[in-house]
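All protein chains of the complex are present and in place, except for one that has been dropped.
What follows is chain A.
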């Protein structure tokens, strides 16, 4: 298992060092610094073996987190743990930076003592940790409180504590989708897939039993006629989800047998699920780049974007980033719509359009002047990227959700409950979709990339339960 955990700053100075196993010596700290942080070459692997000692590292801004071991550990687990460690630290003191780590080193040691025992990861849910690792000492706790803490930390629902109360029960749901598109030089789509995330912010009292539904093909088929009439409304009733993964609060065996997503959510923000689809993706925009090299010191770029959805719908906050070569000396931009600016610090032309209706097109042209350079290093030609919000999901996903606060009898799907015995809420089609699209200049091959932007719509006013 994990033998030790070190945190370094960008210079390779140790900020935190915690050794869990006897086989890891102090020299391991230096070995990583010398061989990885100070290595001349760019890092070629996240796992490094130095003198029969394996180092796993992740980087957050300019901070290095390294886990060390001499055994055949579960490598996936070590990385998952390192990410979790970052999440926990972020939840406690915000951004992971040298300053924050130094300011909180006692807390970090305390956390490391708790979430990793002899190299075995233990409960690392912030919700639970925050009940007893507070930096305030725990003298004042009563015996009941103590046993409540321990039962929560070790319990089945380790991610949520008992007795949470809110005056207003609220639940926010964001669906964030990124479209990844690969296009041939002829404009033919080679491959496209959507990877989506459902992020939930729950502010609910007690131990709420939640159910989450989506217009997944298999579910719709299982439910049979019950929903047939209703799904007939939109053009695309159900979507085929290739695969999805869930937060640990979701009962997986139930999903496996019944395709129903039921869970007791952690308090606050968490990622409920991720999913992937490849079929019938609606691409909201087409980006057509044209690049012409005029001599060795000039580049002409023209980018056309076409919106590819119903004219009645509106896309908002469109932002197109066109990367420019590193030796750019000046840029002149002309665009018909929106505002465009060359940002030298980011090596890109940023073009912003507030809103754009469906089935429209707009274009930008730019003249890029280049400094003559004898630098042999090739320009990597990063893809053009695009961010926007549209009121539909490219994957076609729709969400239904319901919440039962413990003690109420379950209610059927999509039924508003007004008697106050339980709280049920349904929502279909949340409005906040965002996705992004990128394409390479030069037009030989286009590639769309993920990028994301939040937009949310909550539905406040879940009913209070007595």
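Just so we're on the same page, a contact is a pair of C-beta atoms (placed from the backbone, for glycine too) under 8 Å apart; a residue touches a chain by one contact, two chains touch by 3 or more; residues count from 1.
The working rule: contacts and distances are computed from a predicted model.
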{"item": "Hidden subunit of the complex - UniProt protein name among \"Delta DNA polymerase\", \"MTMRB protein\", \"AP complex subunit beta\" or \"Retinoic acid receptor responder 1\"", "value": "\"AP complex subunit beta\""}
{"item": "Residue, one of A:91, A:164 or A:182, that touches the chain absent here", "value": "A:182"}
{"item": "Residue among A:154, A:332 or A:373 that touches the chain left out of view", "value": "A:154"}
{"item": "Chain A residues touching the omitted chain (full complex)", "value": "1, 13-17, 19-23, 26, 29, 42-47, 49, 52, 54, 56-58, 69-77, 79-83, 99, 102-106, 109-110, 113, 117-118, 120-125, 132, 135, 137-139, 141, 143, 146-147, 149-151, 153-156, 158, 180, 182, 184, 190-191, 193, 195, 242-248, 250-253, 255-256, 271, 273-274, 276, 377-380, 382-383, 438, 440, 444-445, 447, 449"}
